[in-house]
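Missing here is one protein chain; the remaining ones are kept as they sit in the complex.
Note that the chains are named A, B, C, D and E in the order they appear, and that numbering of residues resets to 1 at the start of each chain.
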Amino acid sequence: MEKSQIQAASELQSRAAGITTFMKLPHTRDLAGVDVAVVGVPFDSGGAIRVGARFGPGAIREQSKLYLRRFHRTFGFTPFDVLKVVDYGDTPVIPELIETSFDLITGDVAPIVEAGAVPLSLGGDHAVSLPLLRAVARRHGPLSLVHFDSHQDIVDSYYGGRVRYNNGTVFRRAVEEGLIDPSRSIQLGMNGTVFPGMFPQESEALGFQVLPVERVAELGPERTAAAVHERVGGAKVYLSFDIDVMDVSVAPGTGAPEVGGLFPREALGIVRRLAGLDFAGIDLVEVNPLFDAANMTSILAANLVFEFITLLAIRKRDQHA
Amino acid sequence: MEKSQIQAASELQSRAAGITTFMKLPHTRDLAGVDVAVVGVPFDSGGAIRVGARFGPGAIREQSKLYLRRFHRTFGFTPFDVLKVVDYGDTPVIPELIETSFDLITGDVAPIVEAGAVPLSLGGDHAVSLPLLRAVARRHGPLSLVHFDSHQDIVDSYYGGRVRYNNGTVFRRAVEEGLIDPSRSIQLGMNGTVFPGMFPQESEALGFQVLPVERVAELGPERTAAAVHERVGGAKVYLSFDIDVMDVSVAPGTGAPEVGGLFPREALGIVRRLAGLDFAGIDLVEVNPLFDAANMTSILAANLVFEFITLLAIRKRDQHA
Amino acid sequence: MEKSQIQAASELQSRAAGITTFMKLPHTRDLAGVDVAVVGVPFDSGGAIRVGARFGPGAIREQSKLYLRRFHRTFGFTPFDVLKVVDYGDTPVIPELIETSFDLITGDVAPIVEAGAVPLSLGGDHAVSLPLLRAVARRHGPLSLVHFDSHQDIVDSYYGGRVRYNNGTVFRRAVEEGLIDPSRSIQLGMNGTVFPGMFPQESEALGFQVLPVERVAELGPERTAAAVHERVGGAKVYLSFDIDVMDVSVAPGTGAPEVGGLFPREALGIVRRLAGLDFAGIDLVEVNPLFDAANMTSILAANLVFEFITLLAIRKRDQHA
Amino acid sequence: MEKSQIQAASELQSRAAGITTFMKLPHTRDLAGVDVAVVGVPFDSGGAIRVGARFGPGAIREQSKLYLRRFHRTFGFTPFDVLKVVDYGDTPVIPELIETSFDLITGDVAPIVEAGAVPLSLGGDHAVSLPLLRAVARRHGPLSLVHFDSHQDIVDSYYGGRVRYNNGTVFRRAVEEGLIDPSRSIQLGMNGTVFPGMFPQESEALGFQVLPVERVAELGPERTAAAVHERVGGAKVYLSFDIDVMDVSVAPGTGAPEVGGLFPREALGIVRRLAGLDFAGIDLVEVNPLFDAANMTSILAANLVFEFITLLAIRKRDQHA
Amino acid sequence: MEKSQIQAASELQSRAAGITTFMKLPHTRDLAGVDVAVVGVPFDSGGAIRVGARFGPGAIREQSKLYLRRFHRTFGFTPFDVLKVVDYGDTPVIPELIETSFDLITGDVAPIVEAGAVPLSLGGDHAVSLPLLRAVARRHGPLSLVHFDSHQDIVDSYYGGRVRYNNGTVFRRAVEEGLIDPSRSIQLGMNGTVFPGMFPQESEALGFQVLPVERVAELGPERTAAAVHERVGGAKVYLSFDIDVMDVSVAPGTGAPEVGGLFPREALGIVRRLAGLDFAGIDLVEVNPLFDAANMTSILAANLVFEFITLLAIRKRDQHA
Partner (left out) sequence: MEKSQIQAASELQSRAAGITTFMKLPHTRDLAGVDVAVVGVPFDSGGAIRVGARFGPGAIREQSKLYLRRFHRTFGFTPFDVLKVVDYGDTPVIPELIETSFDLITGDVAPIVEAGAVPLSLGGDHAVSLPLLRAVARRHGPLSLVHFDSHQDIVDSYYGGRVRYNNGTVFRRAVEEGLIDPSRSIQLGMNGTVFPGMFPQESEALGFQVLPVERVAELGPERTAAAVHERVGGAKVYLSFDIDVMDVSVAPGTGAPEVGGLFPREALGIVRRLAGLDFAGIDLVEVNPLFDAANMTSILAANLVFEFITLLAIRKRDQHA
């Protein structure tokens, strides 16, 4: 579906042309029949040192338009033949007001969930996962969280208790609010230096399973993915992918880069093996084009989003088979 | 008109958000009631040394979205209260095929002209002015050309006659095709080194008036603009603005930069004084973001496009008054 | 004073070496005998589209260290022979909490004012002028404001009244709080497109005098400076210099760049003629290195800060003469 | 040979100095006694989305001059002691005319082949391999193709049949023209998303062997190289290396970057094991400095070209032994 | 120790704020009780093609301030709880005078060694290791050298004997001066092209053990580290880490980049296994921010420096246990 529109364009237009949407998908708020809505959340007031993730959705869209083709080479099919996917545009946000922005985000994404579609959200900083989880969990929660990140983001508060909502506290808040079920959740790729409040044990105390980057490297993609499947079981999953789980040399355009992270083939190797999970929501966050080099982070991110769409297509295809 | 849609957005969204169109204007191909259609022509196979102008329309749209507000401070009104302006998207182009692309461009823009609207085109390299002129002249030609540029672009051919269509031959072709009337046309800002085929006398031999940059500087904006009005009289005008008429230090992001060109206040001073001319078509070409610094060229270009819209609004307002 | 320390360094060290402070001034919080304290305010949550001004103080310090020498060539003396100047470091700020940050800023700068010194603050976005004015006005207010900017920053609120504190509302708040006396205040350099709430008349309704950039250009530096002196009279002055008053081609590294702004010689020509004013506080804001080209904005800013120090030195020298 | 000239330079000159040729080799069109001619083909009108590969030859030369030394550390000898290598300069090209440019390229490179030397060509986009193959196959063809790339470049046509010559169709044309023998040819490293016309099976239908990147990774360098040797047998080989076979994080400066590609040690591991093949022509294409980061792509490319020269030297050395 | 000062800052300040020192450590020349002094050596006249390493210490400090947290996740403790670490600032240097600069560097670092602390030096180009070794060896020498680098840096002289002191001759000079004991020294990671004077055998002739990058890759981190321990035995160690041992794609910001070097996880894997060695001095050199992409080289370097501090802390902790 939407095929004719896209192919007609490709016949007479170079890929550099046209108004930019994710993979040149139709930009609409009409959710009738939609399976997946790609939605931007251009919010970055959630505490990052390096600000600028508000430009993430635009950058990912731009690179997706230039470099992504519609057929998945290794899975051997076109996900858009199975799924109806649209570009829903961006949610409203107010940079000066975090909690108001959260309400705006939840309110804007909720109709996607209510329409039975999966919101595939492009951050923005990681703080946006909280309002996104609220929108998804309202219908499907508490959710199993599959969380790729160099950091666990379960700090209780910053600045002596003054700040409780930002990109470092998001999953503690999500647990407190009952949006996710830690006992079916897993955090992968933890890396870099830490301070108190960021220790693996603190996630474990909340009930999460934690696979630091050294363990992921040791297990390899196949056994890592198996660990995820085992942890999740058949639960409804929210996948949150912080691009900083990748090594700084492959994803420099992010807010809190770390050394020793995942490389592309590892990440693809794990992600592709998540096929079969029952995703209720997905986000990819912390792409910050202001610090990127040659758009490599946005290109990587755009490819990952296409992989996520493919995972959703496989699930739908196999259910209908 | 369209006001409600735009203002509602501004109330709950930061300017970095949303799908990018020129000044967040509605993106549509519906020309009913439209006065001005902003249209991108992402074509750069017209011979530039520095390729990349295909990314010009996207860059201008992006900067327009971030930094332009809707009210013209010095003229004291909102052009969008007078004019209905839309973002028509990009024309089809095929980078490998110049003449086929010209036909595609003319064919895509012609409906704008036929609907009685003014096409305000964003290049692309200067070669695109030829198919644009064809579309406009079909209804309004032969046109008076008002041409800002460091170069006259009236070379007969390149590579020993092998290449007759590119960004250096465009206005000779336009004269030959009867699209413009040189006796009512003027070229302003000629600058930099030349080779045979680019001499001022060669433009004059075709019937153009030429004001090199030294003469423009000497006259100042007021008398320069007066010279344009005098030359044009009441004719239908096609305004072609090559951003390389600006000094390389203010517009580095272009294909053939020159030293000693116009500075912003000079350019604004002339352009604003063109109010009253009867524009049938306008283009702004040769913005090349691959060579820009800190987006300064795209920001300048976006502001100029807003000035052009304002000129069109003044004309309409004053005619109706 | 401090001379021995600085000269000793210069004898055996290249200028690229050493911990970075403004012009390699001593970094201290000891205010005894201090005339001027350079202080960074690395806060940028005040609503800019382009975030990143939090990196402004660091960038200005870095460039000041590399390229500034201690003697003022045109005034013919070394301001540091007259004034004791220190680098006070940065104020605390919490990016997520605007109003809390304001209190932290005011609280950190107040001791400078109380010690009888002038705070010379490096932004940060323009929102920081409000807490800085609070600190200065507590002792010296209501102040005469001399305000260089492309924008008047007197918007009442954004997002339908939801946001009252950011970089666009700062001087309306300052008037409401009685920190400045509009009848002795002047805004210079207004430029670019606007929306309702930004019109010159709205500043004038508050009591300000407004000289848009076209008027500043017409008057020239000498008469512009005379207009400032006349407006201010002998009042205590707060000078707020938003770098976006400069043309985008000379100061691209800023949050809301405009075309047609001041050029360096104009700015220096006006600023140097402000000698004699009785400055109680000064800030230079909106330098954003994330969008700069070749550090040109930071180099310009560092030079302006040195000019401001020189103005303070002239005042002190002439009073003691 | 040429040693004295090069060593004399190295004694009194820093490596940053001098007119830039590949590794400071002599720039000449005199082919007497020449074994290898490095030749630039600065053509990029072959359809890439990201234009700019015309600047590839210059960038590779520049980096080769700065960072390459003449002795191969792991093979333990100086290839220039065995081979006479020259920098032949660039072929003529006319950006606006693809097929004319092809003729110019073939005509300019043919004398190298006729003189018994190997052309080692620096692209330009991948379209240039067609005229290069024509020049080489005229004497040595049909050739065995060893093709490193993320894409097979065997699309039949673009834009509904309108475009048959560009960087995506090059090897289908080469098969049709009888320049290469698919049954002795192999394509390695296929990666990324695809559209119809790019499927592995479509290459296989033409007779090629295809090793996608997943298979190359699985085999490792040693077995991958063995597969190449087996496929090629003793045939005359044309090696075409598209830099986009590398992961986008190690070679961002290219026209169609992909995620999950080869890393440097893999590429070196395979290439070095191609020693013994009988190369009649080699090209390295799609280096685009306009999108590079810190020249990393050009540095990688320059090192690969040195490896290719070393392969040629090993062949000659071992034949003479 | 120093904890209160650092934690207080972290409570009310964003990490972007404040005067920049390494990890916001106190900047002091008071060595009482100090275990480790981080010291910058901003000197780059040692012969690099790509100059600019003088900006290395500043860049590493800046990134350490933004992205490093104080707790080592994998070793499970805070090195600053065991060690007193200060930022000693930069040594004096005179770019025009290499040998004078060497004396200044040795003289400035000697007091650190005499106070019983370990100098952890940030280059600057590799030439600075010679004066640093002089300062350390005066008390602890001859030292065991553990040297990570793509190059052995044991060339005898450049420019026909005219230049004996630069970044390519440093360890031959160190052997000649008796500062290091080659029989207990090891060089790891040699990579790239070479010229005579750079051959592994030439290092071996001086008595060094050499592990080229291919051997390091083959051994893996664990056995590589074991080889270092075996070679060093219980000797006092000087660790010199040239960032160019890393692949150009992960550390482009350096003077002599090579393809095929170490990747982050390999480097971390080896370095962390050096725990237990008795380090008398450490340097990290050749970070050149002028050629970096997105600060990735400086971020990597800052992390490595933190690893080095941790190694020193482990040694002290275990000795006291």
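As a convention for this text, contacts are C-beta pairs under 8 Å (C-beta built on N, C-alpha and C of every residue); 3 or more make two chains touch, one makes a residue touch a chain.
As the structure is a computational prediction, the values presented were derived from the model and not from experiment.
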Practice problem: Touching the absent chain in the whole complex: find that residue among E:Pro95, E:Pro111 or E:Gly197. | Solution: E:Pro95
Quiz item: Which residue numbers on chain B touch the omitted chain?
Solution: 49-50, 159-160, 190-196, 198-200, 212, 214, 217, 247-249, 252-253, 256-261, 263, 291-294
Practice problem: State which residues belonging to chain D touch the missing partner chain. | Solution: 9, 12-14, 16-21, 27, 40, 42, 54-55, 58, 62, 87, 89-95, 104
Quiz prompt | Chain not shown, touching residues in chain E | solution = 44-47, 51-52, 54, 94-98, 100, 158-159, 162-163, 165-166, 290
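In this section, only the chains that are shown with their structure count from here on.
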Quiz prompt | Between A-C and A-D, the pair with more C-beta contacts | solution = A-D
Quiz item: Distance-wise, how many Å sit between the C-alpha centres of chain C and chain E, to the nearest whole number?
Solution: 40
Exercise. Using mean C-alpha positions as chain centres, tell me how far chain A is from chain E in Å, no decimals.
Key: 38
Practice problem: Provide the list of chain C residues touching at least two other chains, using ranges where the numbers run on. | Solution: 54, 94-95, 159
Practice problem: Determine the shape of the graph in which chains are vertices and touching pairs are edges (line, ring, star, complete, other). | Solution: other
